[in-house]
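One protein chain omitted, others in place.
Let's turn to chain A:
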Amino acid sequence: MASIDLDKMLEKVKKTQWSLDEIDWDAPGAELITEEQWPKLKDFMADLMWIEHVGARAFAAMAKKAPTDTLRELYSYFHAEEQRHANAEMALMRRWGMLDGDEIPEPNINLRLVIEWLDRYSDEMPYYVLGTVVPMLEVALDGALCKFLLDTVDDPVCHQAFEKINGDEARHLGVGFTVMEMQGRGKSTIKAMQMVAPLLDPRLILGIASYFPLLNKMRDNIVAMGLPEERLYDAMRKFEKIGGRTEDGRRNPWFQIIKHHGRMVINRSNSFYHVPVDALVRLTGRIPRRALPAVPSWVYELTDKPTSDVV
């Protein structure tokens, strides 16, 4: 993927906006969800929706830190677009009868930990760390999960919504990989070391401690849904392939770190990595929800309703 003109991209993003009311959520097709699919799909959609929401919060952090006005505005849009995706996925859940009343599905514990970390620390994280982790999450989780959903669900409204969502995601990735290349451009060894230095930051270590088990947890979820985990790995390889396509991209030390981590995730025989991380997944699974602080108020901005006439 070649670098893109960010100013033109911003114009394109503004021109390609859509809203939930453009989709007829009551159109026929909801009955195509089988009874067998339904319970698993409910958990799957909840996770997907929360991943979008986590992505939204990460973009919000990047909008504060981006080095140019154009990028700041792009990330402000991406923040809102990820929220829109989460809203659309919630609307699908409502359509499929997976939500009661004003219920918002609960995030799994690993996502909950990531939400907690994002709320506390993401605004403090260096831009280039978020600038690399977010494309990885988008490619690996978003990409694999969306693909799976479209392969297994026949409801045309779901396809209609994801056609729009995937259009947005393609633009997010275009910007994401361009920024990764920009950050690798002409980096000296000293600057590269400076970029890596935040690894010593305890706040970042905490972030890694919630990111690693999230990936393994999602892998387990995907397997539980009947999706070959190879799908996830294919998506992660895509990150390595696109991110490393140019010399600038390869020179970005955070690309190298994430890439190597991705390889470890893919290599199930790497017990050095998977044994402790899987243990971490089990351990975090035991954390009682009441032990966690109240969810931040941005969580309540989710809605499955296309229109709102109340505050």
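Quick note on the criterion: a contact is a pair of C-beta atoms (placed from the backbone, for glycine too) under 8 Å apart; a residue touches a chain by one contact, two chains touch by 3 or more; residues count from 1.
The rule is short, and it goes like this: contacts and distances are computed from a predicted model.
Participant: When one chain of this assembly is omitted, its UniProt record names it as which of these: "Glycolate oxidase iron-sulfur subunit", "Monooxygenase", "Carbon starvation protein" or "Sugar ABC transporter permease"?
Facilitator: "Monooxygenase"
Participant: Tell me where the left-out chain touches chain A, residue by residue.
Facilitator: 17-21, 64, 69, 72-73, 76-77, 80-81, 83-84, 87-88, 119, 123, 296-298, 301, 303, 305-311
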